[in-house]
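Removed: one protein chain of the complex. Kept in place: all other protein chains.
Up next is subunit A:
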């Protein structure tokens, strides 16, 4: 064994010659995030999350074998951003409805997104209609969540050496398909192993999901995690002195975020001392009569009324915050975005179990809002200044952001208060 020295971000590191960079970095206390890398597998180089620079050239970190004198860059602003971007791409490419996902809390991809602090994606969600394949004997594959990391393809084989998973198609249609015949040979334990190695909630074993309650999941609490600073938020100081005003509304949401707003118990009394709540379902004030410092928006835009209200908020509030997954990118209501509107409306009003035989009318009247072809993120419609993730977001998260913006003190949130579910 030959020991070599090399550099990561200017720091001297030592490792065994030819060792995999991800492992070598880890031994030297440097974490390079990956989703497809597995210690015992040949490097896959597919997810690209581990992109680093080696002597100035970008390369997937998992395929680098360390050598004497290498100069590796891992955490430069450019690379950190590229890494975050790739994760964001994974979110928009699939349909990741974390609040309704069996793997939420145990999901490597979700956890990496927490680590990288993704509040919203810079990219538009693509909402491609994808299937959930429940044909196999033990396993169901949910294509909405697969990130094509290929771990399952490499790792899951039958006892007699046949592959169970394989990529099919190419381009934007590429997907991971399952061989029913081979899958049927897997034992219950092997099937569970497949579910376990999948970094997302794509591979599920029938009857085995939701096995862990909230709080017990792998990434719910991580001991020793530092609080998350809110320093990237701009302070708002224009109406200094006077009592600050907040407005809130719920668009295409479920009022869950508003419930969460109230979820600070006695803290609410303090808040009322500090700020006035203006137009809001909480106060039942219907019209803006004064300019507000902050508008908190729950829910995205699914109809013309949502768009109108949102635009009114933009006009009357200095700072607009999307609160919760629905506001940030559509959330659960956006599940309909993969289905044409006509099919949705027919299902709801013409062909449902409760609609009358031969019904032909889809409700419409000049007084009722028109349904949009998709559920839109608020930042698709107006400029949004900040995003608070969660379904619903933790109350401390919401109020600490509000306080951080309005007051001079610095606020932080606990690691466990940053969630998508």
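Heads up, the rule we're going with is that a residue touches a chain if its C-beta (ideal position, glycine included) is under 8 Å from a C-beta of that chain, and two chains touch if they have at least 3 such contacts; residues count from 1.
Assume contacts and distances are computed from a predicted model.
Quick one: the chain not pictured, UniProt calls it what, "2-oxoglutarate oxidoreductase subunit KorB", "[NiFe] hydrogenase diaphorase moiety large subunit", "Zinc uptake system ATP-binding protein ZurA" or "Ferredoxin"?
UniProt protein name of the non-displayed chain: "[NiFe] hydrogenase diaphorase moiety large subunit".
Sort through A:126, A:197 or A:414 and give me the one touching the missing partner chain.
A:126
Among A:4, A:63, A:271 or A:335, which residue is in touch with the absent chain?
From the options A:4, A:63, A:271 or A:335, the contact with the absent chain belongs to A:63.
Taking the entire complex into account, which one of A:8, A:25 or A:86 touches the absent chain?
A:86
Specify the residue from the set A:135, A:212 or A:370 that touches the hidden chain.
A:370
In the complete complex, which positions of subunit A touch the hidden chain?
These residues touch the chain not displayed: 43-49, 51, 58-60, 63, 65, 78, 81-82, 85-86, 89-90, 92-93, 122-124, 126, 128, 147-148, 150, 158, 161-174, 177-179, 181-182, 304, 307, 314, 340-342, 345, 350, 360-362, 364, 370-374, 376, 379-383.
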